[in-house]
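Following this message is one structure expressed as structure tokens.
What you see is the complex with one protein chain gone and the rest in place.
Take a look at subunit A:
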Amino acid sequence: MKIKVISRSTEEFTRERSQDLQRVFRNYDPILRPQEKAVEYVRALNAVKLDKIFARPFIGAMDGHVDAISCMAKNPSQLKEVFSGSMDGDIRLWDIAARRTVCQFPGHQGAVRGLTASTDGRILVSCGTDSTVRLWNVPVASFGDSDGSIKTTIEPASVYVWKNAFCAVDHQWDGEHFATGGAQVDIWNHNRSQPVNSFVWGSDTVISVRFNPGEPNLLASSASDRSINLYDLRMDTPVRKMIMMTKTNSIAWNPMEPINFTVANEDGYCYSYDSRKLGEAKCVHKDHVSAVMDIDYSPTGREFVTGSYDRTVRIFPYNGGHSREIYHTKRMQRVFCVKFSGDGSYVISGSDDTNLRLWKAKASEQLGVVLPREKKKHDYHEAIKKRYRHLPEVNRIARHRHLPRPIYKASSLLRVIADAKKKKEERRKAHSAPGSVTTKPLRKRRIIREVE
């Protein structure tokens, strides 16, 4: 007679330590669990609902400025340090962990329009309408003065007076150059009192200038003549110009994709461009109902945050047409500047109401230390949400946002206008000779031309 025996090797089943988990076998045969898919769907639904319950994106406001905040800069080497400049010429360094001012940098006579910090976080560069560029030494935070009682003021390390007012400044990544935008784009060195290079193309005011962090010799600027310019420091000449129908307020390069950049336009849309093909936008991000004032990429390069004149902050995926998230509060006025934090998990906005606001990049994210099991659970929830996001109920709950009435009305109005336009276009097409009326795709529609 053949004897059936349970065959198990002792090595496999002996625990090394008494705390080790006992090995458990499961039968994963799907036939045994015919309801598993339905169970998972319900889980996804619950996860989406939980997301709504836990969505508390607003962490806190930081007040201290007495005028509208015009510009911000994050310290690339310090996660919790953010600089902000206001219209009355005040510059402050904030500790966003404690949400208080660390120190002030007084000196500007007019509005501060541009702020940037060097990559090592030692030098802060500011410029403004008083035609000066000021360099400041950033105080190094130590453990001693973390109690917050001391508010210091700092003298500028150097002041360079120039011929014209400045509108923007940006620092090169891992270099010692910085670029200012005013009447033209000037490239400065830390140690020189005069620009080492300047780029002129056309004669209008440069509104914003931004270095490419991945490719430190490339920079882009936008001017009030509705143009977007590309420059290359190695070539000593402007490289390319593109003119759109409306003014571009701000530019942000994708830090993980040095080819691509996104511009915040006056028409309420953001346009992502490939710097090699400026004739057509790669993606049009639309949701804002008023001019987009500032834009900043997440350091992961997967999303960016925009601040708009419609008093909202939105977060877009880098390749998505519509925003993933909208942030607003009753007291937040026109948003002039936004920044992603260095680790990509917070968003800081500065607005007309003299406050800086700190938001979570993911509204329902759990802050603090997350245990591995919790993390696994969150990951699972994310995965099933993503998996079942096409289903109507999940989609509806996930997309639902409570909007301020003016924005809701404006967006519905815009939709009506767009629909009407589209209808008219279709009718025109239908009633004219075939081929005589062509619709330009949205990605090209707002571009006037590319100038060599």
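Basically, a contact is a pair of C-beta atoms (placed from the backbone, for glycine too) under 8 Å apart; a residue touches a chain by one contact, two chains touch by 3 or more; residues count from 1.
Note that in this section contacts and distances are computed from a predicted model.
Visitor: According to UniProt, what is the chain that's been left out of this complex called? Choose from "U3 small nucleolar RNA-associated-like protein", "Exosome complex component RRP46", "Retinoic acid receptor responder 1" or "F-box only protein 3 isoform X1".
Guide: In UniProt, the chain excluded from the picture bears the name "U3 small nucleolar RNA-associated-like protein".
Visitor: Per the definition of touch given earlier, which of A:G110, A:P139, A:G175 or A:P258 contacts the omitted chain?
Guide: Checking each option in A:G110, A:P139, A:G175 or A:P258, the one touching the absent chain turns out to be A:P258.
Visitor: Kindly note down the residues of subunit A that lie in touch with the hidden chain.
Guide: Residues of subunit A in touch with the missing chain: 3-8, 25-26, 28, 30, 33, 36-41, 43, 76-80, 173, 213-215, 218, 230, 232, 234-235, 237-240, 255-259, 275-276, 299-302, 342-345, 376, 379-380, 382-384, 387, 390-393, 452.
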